[in-house]
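Quick one: the structure is below, and I'll ask about it shortly.
All protein chains of the complex are present and in place, except for one that has been dropped.
Now for subunit A:
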Amino acid sequence: MIKSLTYIFGCLLLGEIIQTFGHLSIPGSIIGMLLLTAALHFKILLLDDVKRFATILNKNMAFLFVPPGVALIQYISTIQSQLLAIVGSCVLSTIIVLIVVAFTMQKLDKTNG
């Protein structure tokens, strides 16, 4: 367990360092995710080294959204005054993305129908 904690926080730390020193706008956590993927792919780390903590995080990610979601309490008036901009754009854009991605993939995928 401690091993997987060390490696996952290690990737996060490296990601944060790369973001800070590279003045990048990509979040350090995403750089860390790519570092972890690369480390596993090139066998620098083994799946067993990181699996325990990673599995706990992957399975319970939804729970971590709750406290940031409670911050809604501070934006109730913003959302009320911008209801159409927020709800309208999200509904339309989500449907468009869904159809475009699925339609493109279905057209390009020649392996099966």
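Just so we're on the same page, a residue touches a chain if its C-beta (ideal position, glycine included) is under 8 Å from a C-beta of that chain, and two chains touch if they have at least 3 such contacts; residues count from 1.
Keep this in mind: contacts and distances are computed from a predicted model.
Missing chain, UniProt protein name: "Membrane protein", from among "Nitrite reductase (NADH) small subunit", "Membrane protein", "NADP-reducing hydrogenase subunit HndC" or "PTS system, galactose-specific IIB component". Touching the omitted chain from subunit A are residues 8-9, 11-12, 15, 25-30, 32-37, 40-41, 47, 50-51, 53-55, 57-58, 61-75, 78-79, 82, 84-86, 88-106, 108-109, 111-113.
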